[in-house]
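Missing here is one protein chain; the remaining ones are kept as they sit in the complex.
On to subunit A.
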Amino acid sequence: MTEEQGRKGPFLRGENTTRRIMGDVALALMPALTGSVYFFGIRSLLLVVTSVITCVLSELVWEWLTGKQITAFDFSAVVTGILIAFQVPVTTPVILIIISGIFAIIVVKQLFGGIGSNFMNPALAGRLLLMVVWPGKIIQYVPAAGTDAVSSATVLAAMKAGEQGNYSWLDMFLGYVPGALGETSKLLLLVGAGYLCYRGLINVKASLAYILTVLVVTFVLGGGHLFGGDPVTNLLGGSLILGACYMLTDYSFISARGRLIYSVAAGIITGLVRIYSSYPEGVCFGILAANCMVGLLARFEQKHVYGTKYDKDQKTAM
């Protein structure tokens, strides 16, 4: 091995920094944020702003108290804050948003070493906390503005209850359905995802693999009999697109095959939770479970070390 090969990489650095990447993600979420204000009123903006401020302040205070390098302004906490608010209905008490944000940043992110070292998506973990501790407080959905809906049951909740849906595919795609702040308008989420694709920040294959897996599982096993599921409602009715485009691909350091396995695993768990559990939505559980598998996948699906020849038989670098 040469002297250069003995030094640790990376040796060439791109122009993307964490701040730039996270700033782009935050920008990509702006269309959906604007949509949430239109559909659910100004309170949605209050929740998002509260969540963002909580996350940034939590990170800042923690890093200051522990003497670490201040990274609170690299937009990662901003993205976490936005995503936490995007997963709850507009009726969520503000205090719960604050608690969720503090938990996500301090417990899930900072205690495990900060950005890049946390083993779980902080925003999803914050949502999980609310679901477990205050389940009744985050299920009060309201009909979106511009609808004449009588009931505020979400599309997936109504489907799980065996009720006939009151919303068309167009309603679900545009966002005229009850739901969490950021999940309702698939159009606006895809606009943001398109921006991330343009910037080269999204792993399209992983996202597609995840979505397709969920659709296949729910189609085959859902609906009460084999091949009785409703793939369109499963695609458009919940937070699948939000999860696939903005929360799934946090972990991209493993090999391409590993990422595929990770996405499929997340999709299988998401689909099974939607069908067999009492929760109508399973994105949170699916992605978090896959997050926990990343360590295992990284162990068995080692990325090829650049600059060396890969011996398939020995699986070692030569």
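Definition applied: contacts are C-beta pairs under 8 Å (C-beta built on N, C-alpha and C of every residue); 3 or more make two chains touch, one makes a residue touch a chain; residues count from 1.
The criterion applied here is as follows: contacts and distances are computed from a predicted model.
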Record lookup, UniProt, unshown chain, options "Sarcosine oxidase subunit gamma", "ECF RNA polymerase sigma factor SigE", "FMN-binding protein" or "PucR C-terminal helix-turn-helix domain-containing protein" -> protein name "FMN-binding protein"
Residue among A:M22, A:L188 or A:I268 that touches the chain left out of view:
A:L188
Where A:T18, A:S117 or A:S168 are the choices, the one touching the absent chain is A:S168
Touching the absent chain when the full complex is considered, from A:W64, A:F112 or A:Y198
A:Y198
Can you list where subunit A touches the absent chain?
14-16, 24, 27-28, 30-31, 34-35, 38, 135-137, 139-140, 146-153, 161-168, 170-171, 174-176, 185, 187-188, 191-192, 194-195, 198-200, 278
